[in-house]
Every structure is written in structure tokens, then in C-alpha cells.
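Apart from one protein chain that is not included, each protein chain of the complex appears where it belongs.
As written, the chains take the letters A, B and C, and residue 1 is the first residue of each chain.
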Amino acid sequence: MIKAGIVGATGYAGQELLRLLTQHPECEVKYITSRSYVDQSYSTIFGNFVTIVDDLCIEKEMIELAKQVDVLFIALPHGIASANVNKELLSMTKVIDLGADYRLEDIEIYDHWYKTAHNSSELLEEAVYGLCELKREKIKTARLIANPGCYTTCSILSLTPLLKEGLIDEKSIIIDAKSGVSGAGRGLDIGVHYAECNESMKAYKLAAHRHTPEIEQELSLAAGDKVTVTFTPHLVPMNRGILTTAYATLKDSTTYENIRMAYEKYYKDEYFVRLLPEGVYPETRWVKGSNFCDINFKVDERTNRIIVIAAIDNLVKGAAGQAVQNMNILLGINEKMGLEYIPMFPA
Amino acid sequence: MIKAGIVGATGYAGQELLRLLTQHPECEVKYITSRSYVDQSYSTIFGNFVTIVDDLCIEKEMIELAKQVDVLFIALPHGIASANVNKELLSMTKVIDLGADYRLEDIEIYDHWYKTAHNSSELLEEAVYGLCELKREKIKTARLIANPGCYTTCSILSLTPLLKEGLIDEKSIIIDAKSGVSGAGRGLDIGVHYAECNESMKAYKLAAHRHTPEIEQELSLAAGDKVTVTFTPHLVPMNRGILTTAYATLKDSTTYENIRMAYEKYYKDEYFVRLLPEGVYPETRWVKGSNFCDINFKVDERTNRIIVIAAIDNLVKGAAGQAVQNMNILLGINEKMGLEYIPMFPA
Amino acid sequence: MIKAGIVGATGYAGQELLRLLTQHPECEVKYITSRSYVDQSYSTIFGNFVTIVDDLCIEKEMIELAKQVDVLFIALPHGIASANVNKELLSMTKVIDLGADYRLEDIEIYDHWYKTAHNSSELLEEAVYGLCELKREKIKTARLIANPGCYTTCSILSLTPLLKEGLIDEKSIIIDAKSGVSGAGRGLDIGVHYAECNESMKAYKLAAHRHTPEIEQELSLAAGDKVTVTFTPHLVPMNRGILTTAYATLKDSTTYENIRMAYEKYYKDEYFVRLLPEGVYPETRWVKGSNFCDINFKVDERTNRIIVIAAIDNLVKGAAGQAVQNMNILLGINEKMGLEYIPMFPA
Partner (left out) sequence: MIKAGIVGATGYAGQELLRLLTQHPECEVKYITSRSYVDQSYSTIFGNFVTIVDDLCIEKEMIELAKQVDVLFIALPHGIASANVNKELLSMTKVIDLGADYRLEDIEIYDHWYKTAHNSSELLEEAVYGLCELKREKIKTARLIANPGCYTTCSILSLTPLLKEGLIDEKSIIIDAKSGVSGAGRGLDIGVHYAECNESMKAYKLAAHRHTPEIEQELSLAAGDKVTVTFTPHLVPMNRGILTTAYATLKDSTTYENIRMAYEKYYKDEYFVRLLPEGVYPETRWVKGSNFCDINFKVDERTNRIIVIAAIDNLVKGAAGQAVQNMNILLGINEKMGLEYIPMFPA
């Protein structure tokens, strides 16, 4: 049995992680930490866990926590992981960080977008960006995984084959992304107060969302050249789900079938990426509660653009599910273990 | 491996059943039938099943279907099961009917409430009402299970201990029930057209809902006397979940602790019934996607009434999950198998 | 033109009041106050008011505010009005308090339920409970109006004719009430954080909600005898609307028509109370955005109970709309002025 610890178990991602790990056949959760709920029984915070997990939330130095487990999941706001993870800690346990601290390779870009001191930038080179389908080999031997963001997972999986195969103009990429409200986290804020966001829709952080550099970093890698994108997130009144609509100009006039081949080249053996049948487009309901990323696209012949639609569950493939997938790869067990859930519908 | 068949796999209950059975470690689904979608691939109807179940929906005589399986699930509107199930069929396979045809013992009550000819009333005596926690022993040896309705499961589990222990006035029971919209099924109807029921609430079928006689039958059994109830269902703008608020007058002035003992007598070893801590009341979010029924109550000392709150997922404990639980009991395997999911939150 | 002031204009009731008064043909709002947003432009808080109300929120002693207006609306948490309203203030302006401070005639009952010191209990006798349809004559000559709560308006209008006409057993009343989330106010709280209450339903404050004594006071008046009720509020995932389902035992076996006559006796000339046609029950969508209270009932002959359903918009007839109706009566203008909106659907 894998021994796992969750640091920050009372946010939405941490809670979903605990749900997945508790049901994982080869994993045992040794402790759950929470600064806000220390010494409270978990099931008094999240009633879904009544009779299942009644453990108390603890708070402890991360280095002490590291000693007890094979893998340490960190689900905290950015800046805290970087202040606590170091080489000593990494010599004790594998780390999967669900936050942003180790996602960007370039410390200057981190500084620019996060405006926070990074206290372990010496680990950036070692950290592996844990988008499993694209980084599997590197993940296998890593000690420190930077689990990707929700918008980024969906965006990067959507566009990578097009860039790798040189099918689109790299300067033409626009990503219009839509997220359910759980993506905003569990912290109280008037913007996610029920009556303020229910039955309404908005764009936010225009040309300024922190997932932008993460997307650009990975798309640049795919393109072999610097890619800059316009990225616009939107808030949608529903609990879970991300839908991305990506636009790009095709380099040459081509057909659905030709582009489809590019996607199949990268994803046809990927269990968690589902290329839908031609003419069928992703909807968030069909991935809810699962680790799937559904993808399809349309060639807009009138404008010579491609429109790529992708959907994930932001808390699963966009956070906790991918973290478990990373754990499975890291520890050499079946990558799908504990993740083969059929999406729940209607949910 | 148990061989199972699903007749009526494209309603919400049938679809949820297919999801649960596909994930069940000891079960194999041999076929799925659908009158409306015959010869269509299942995943073109329910996109959550893409790459998982691409089987075609078939249509065939029920007697032919019965031959191929150990257990036949029927998830059809009332009247169809009763026209097709008979002793010959029952000699071939176990039947779990998710519809209403075999729930009422008294054919006159069926006639009165359903106004439909019942074509196999000779089986009513044999049929076992499959509320697992209360009928486990009878289920074990049954051939024909009448899987309870959603409102009824929640209502009966709420009130049975109080009646069995003689704590409440049997004439005083009022059940105010609230259901998410999936309870209304997948048939097109202006009442469940999105913009007609979203952001609104209503009561419906006042003093006339067909779950009433089913509740009364089982509560009468518990009371050892004829029980008549006022039952009012309401439609709530959410996908899944049932919450029942039941009211009754206490025979004697008593305490929370005393009544709690009655509930614990019946449910303390029941995995799927969770008696919540004092002062904590069920919410549908905490059972969503699971087979749990959460229960708690409050003594209103000012009026000497008890208020019992219970919550289930209408498609799981209220339909498909309980059907699987019945299958497990019928076929002598671990009752919890394939049902031990932690409720998904937020969902 | 009536000069009006709003103290506490940035809660949901205050904001709705400002919307109604701004559109009112005979009213001019002289100022809006807000402790939390002092010196902020109103339209930066509530974007619906952009280009319409850009006034700054102010904060000032209530006595100073009173001097400038014909009517002062107070929409604050309980305890603040009672600390500021006094006879001197009432000599300057009419007061309509949307809070709870002057609703209960008996100071001991206030103390018991609110556990807050009441600083102007000498005004309780003078204050008029502003349920317009039932207290119109008293309102006309009042100086201080206690605007009723949302649950209470709906409950009292539902049951008053039955009690006045002696049709029901006064000891048998149970009110099962359901509210949209705006009823919980605009204060941040995990319970109304979007992903915590969306797609879920719960009961709360069982046998302990503060609207209970208010309902009992007014129903006792109607009955001419002390009435005690069981009252259970529920939270429903929608923005606006209250639905109450009230149960009572009929004294005699009677017909729909007979009881209908009782309702018509009290409401047939009341514009804002709509008795629906037989067999048609209130739904919150049909009153949304309006000052209507829709009512209908069913006789459950099997149990000799009556089930009364009523629906209001909690922010209009349940708060700001009724406050405007009170203003109209108080100041002798057409009671319907500024309130004749057709409910908005779908909304």
C-alpha cells in the first residue's frame, strides 16, 4: 500500500483528492492537514465523509509530515509550498504540488505573474510539469511534480497536437475558457456568494490570468518556438466543469480528417483523452466526476480557422484526478488505478 | 461473474444502473434494451459512456432476454413489467423491477392509484418489497423484487423505527418531500423544460401522488395497524436528490436521546443508513452519487412533535443503487459491493 | 413627491427597495446609507444601477437622517433600529423598519427568541405590524411600521382566513417553508458560498427559527386564541422566492368550495393576493419580481387535512415591495403605486 499525506485537505481540490485516495485500492491516507480546521473531525466539515473519514485535521511542519509517507500531496495557495519544500524533504518523499509554485520554469516569469517571493527556485529545474499524457517519461523518475492548473490542462491538451504537427499559426491562438464556480475555491468572497454569481455569467482577469504563462510555456515547448496567447477565463453558474474554446488560424487549408490524424497520433492510446466522433463536441456533463478530457474540433472553412473544444472536470483531471494519475505513474502502478470512474450523469 | 440484463436502459434510472453495474467488480452486463433508441450505440445517447459502453441498444421479447442472465433489471413505466413477467420467466432468472408494478400487495389499491390493468397480479404475493434494510431476509430467497420508489425509500426509512417502537401517533404523519428534477424522468414535458422549472419551486400532485399507498403499506406493516399519511411532493431546481421532512406527534413527551435509541436499534449496523450527530441535519449534497440515506430528527418540544429529516440520491438509493443492493443480497454476495462510493462534492 | 431615505441600502432588501423607489412615480430617494460602503458610489457596488444611481453611500446619525425625509426605511440587522428609533425621531418622520425589532408585541418573546437587548420597547405598543392586507386601517395612522418577515408574510396570509372562520384545529398547524438563497442575505458565510448550496437542499433552524413567534402572534390574533405552530424553513438553490406548504386538520369535513368562500371573503378585493383557480397551485416563478402572494389549497379527504400552498417573491412582497405598499398606505397615495409589475418570466 502506498502511504500518502494530504497537506491542505479542506479546499475543494484537497477534499476531492481525499475522496479519490480513500477509494484508491492501493493507497492509504496517513494524515490530512488543515490550518483552518485543525483538530476538527473531517466529517464535520465535509458531511459526505460521515462514517468514512472521521480523522481529525492536523497541522505540523511539512518536513515532519514528509517522513511518514511515500507521497506528499500539497494543495495550498501558491507561495507556501515553495517556502517548505526543499532537497531534504525531497529525499524523504515524493511531492505532488497541486499549487502553482513549481509549474513555471523561469523564475522571472513566476515573479512577474505571481508577485510573490519564491523560496526554492533552485528546485524549478528538477520539478516536472505533471501533465501526464505529455510528460509521462519524465514523471516516472521525478521527485517533485508540479500538477497543472485546471484551465491549463484543458488548453494544453487541446492545442499541443496542432503545434507539434505545425498545423496552426503560432501567433493566432486565442483561448476562451469557461469554468464552474468550484474553480474559484472555498474561500469566502462576494464574487462567489450564491446570489451574486448564480444565474449570471462574466469574464474576469482579462489578459491577466495566472494560467496564461503556464499555457504559453507548454505550448512553446510543443511549437519549438515562443508562443503568446490571448486567454480569457469566464465564470459560469454551475459547480464543476471547464470548457475551453480555442481558436487558431490554419497554416494551410486542410480537412477535418487530416487534422484528426494529428490528434490521433498523440491521443489514440490515451485512456483519459477521448477524441469524440466527428460532429460531436465536448460538454462538461459528459466528463463530470471523471478524469477524462474530451476533445473535438471544427474547421471553419469560411475563415480558415480551427475551433477546438475541450472539456474536463476541473476538480478531477483539472486537479485531484491528475494528481492521482501522477502518483500512479511516479510509483509505478497502473496509471488508471483509482481513476476509472464513468462520469456521473445527470449530476 | 453475475450476468445481468437491463430492460429500459435509456431512462435516468436505467442509465445510472448501467453506470453502477459496469463498475461493479462481480457483474457483467449482457445487453441493454431501449424501445426509443433501438440499434443506436449507447454512447451516442449518453456521452459519459464514450469509449466505455458502445454497445447497441436492442429490443427483444422479455422471455428471450430472461434466458441469458442471472438477473434481469426492468426500468420501465408501470404496466409493462406486469404484462411481461410471469412464472415461466421467473423460473429462468431473478427479476428486479424498478417500476411500480409489484410494490403494492393489494391489487385493488394498485387499480385505484394506477388505473392500469395489472396482468400478473398472481405474482404480487410472491414479490418482495425490496427496501433492503427492512426486508433483507425475504430478499435473500426471492425471485421477484419490487424495488421501492425514491420518495418512498426516504420516507419509510425515516419513520419505521418510530412506528415499530410505538413512539408516534399513527394518525399524525405528514411527509413534506422535495425532489430534484431528474426524478421526473427523461420524457419531454413542458414542466421540466429548463426555463420552466429552473429558479422556481412548486408542490405537485397534492394528496394524489402514487408513492402514497406504497408508503402507507410499509408504514402500516411497521405500525401493525393501518396508517394513512398526508404526502406532498415538491419539485426543486437541482438535478439530483430527495429531502423528506416528516412530521408526527409524539405519544409521550420524550427526549432526543430516547428516540435516538430507537433509530440506533434498527440502523446502527446498517452501512447505508447514516444517523447524523445530534444537531446535524441531512442535506442532499452529502449523499449525492452514493447509496447512503442520511437521517436525523428534532423534537419540537413546544408542539410535542418530532421532525425527521432524511436525504438520499434519488437515482442511487432511490433507484439504481438500491437495485444493485438488492442484486447483491439476492445473489449472496457482499451487499455493499459496487456501492461503496463516497458522495461526490461539490457536484 | 414623497421624500424617502434608506438606511442600510446595500443588503438585498435595501437594494430592492432602492430599485422600487427609484421607479416609483411619486417618490424621491434623498439618501442611501451603508456602513460597509460609506463614500462608495452605489453603482460600483450594484452594477444594475450604472448610469441610474451613482450617489455615494453615506453614514450619519439616524436622527439627522430623519429630519430630511417624509419616510425613513430601515433595512438593518435586528437590534440597530431599536437602539436608534425613539419618540423624538418619530416626531420628525414616519418609519418603516424592515427588520425584526418592532414586530413582536411582547418584549419577553423578543428577548427569548432574539437574545438581544431591545432599547426602545416603549414603542412596541405603538408600532403597527405592517401586513398590509390585514392591518390596512391601523397602518394608515401609524408612525412606526414593523414590516413583516418573508416567511411570515406568506404563512400568515395562507392561514388567516382559516383561523378567522374557525375552520381548522388551531393546534394542528405545521408550516413547511422553502426559501431561495437571497433570503439569507448578502453577508459572507460558508453556507451560502455558491458551491456549498448550489444543487443541494436542506432544512435549517428546526423548531428554532425567529419567524416562528411572529407567525404565532398574528395567527393567535386571527384565531382569538393562542396558536403554537411547527415551522420548518428550508434552503432551496435558487435566487428568489418563498413557497410555504401549510398543513392543518379541518374541524369538520367540508368541501373545496366552502373553504374557498372563506378565502374570498378576505382576499377577493385584494389586488396583491391572487387566489388561483381550483387545481392550480402557486409556483415561485409566477410571482418573481412582483408584489403578489399567490395562494391555493387542497382538501386531503383521506386524512381530513387541508394543505395550503402560497408563494411570494421574498424580496418584494416579503420585504421591499411590502415596505413600499406600507409607504403608500401611510402617506395616503394609491396603494398599488410603483408596485404594479407583472412577474418576470422566465427569470
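Everything below uses one rule, namely that a residue touches a chain if its C-beta (ideal position, glycine included) is under 8 Å from a C-beta of that chain, and two chains touch if they have at least 3 such contacts.
Being a predicted model, the structure only gives us computed values, none of them experimental.
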Notebook entry, point to check: Which residue from C:N48, C:S91 or C:S253 sits in contact with the chain not drawn here?
Noted result: C:N48
Margin query: Touching the hidden chain in the complete assembly: which of A:L76, A:A127 or A:M238 does that?
Written below: A:M238
Item checked: Residue touching the undisplayed chain, where the options are A:G99, A:P282, A:G318 or A:G338 -> A:P282
Note to self: Just checking the interface: what residues of subunit B touch the absent partner chain?
What the structure shows: 12, 180-182, 184, 186, 188-190, 192-199, 237-239
Item checked: Contact footprint on subunit C, counting only the chain that is left out -> 12, 15, 19, 22-23, 44, 46-52, 182, 199, 239-240, 271, 274, 276-277, 280, 283, 285-290, 294, 340-347
Item checked: In subunit A, positions touching the absent partner -> 171, 174, 176, 178, 180, 195-196, 198-204, 206-207, 228-230, 232, 234, 236-241, 243, 245, 247, 281-285, 288, 298-303, 305, 307, 309, 311, 346-347
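The rule is short, and it goes like this: only the chains that are shown with their structure count from here on.
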Item checked: Rotation in the CA alignment of subunit A with subunit B, degrees, nearest 5 -> 180
Next item on the list: Give the chain pair that accounts for the most C-beta pairs in contact.
Entry: B-C
Item checked: Rounded Å distance, subunit B centre to subunit C centre (Cα mean) -> 38
Checklist line | Chain centre separation (subunit A, subunit B; CA means) in Å | finding: 37
Next item on the list: Scan subunit C for residues touching two or more other chains and write them down.
Entry: 180, 195-196, 198-199, 237-239
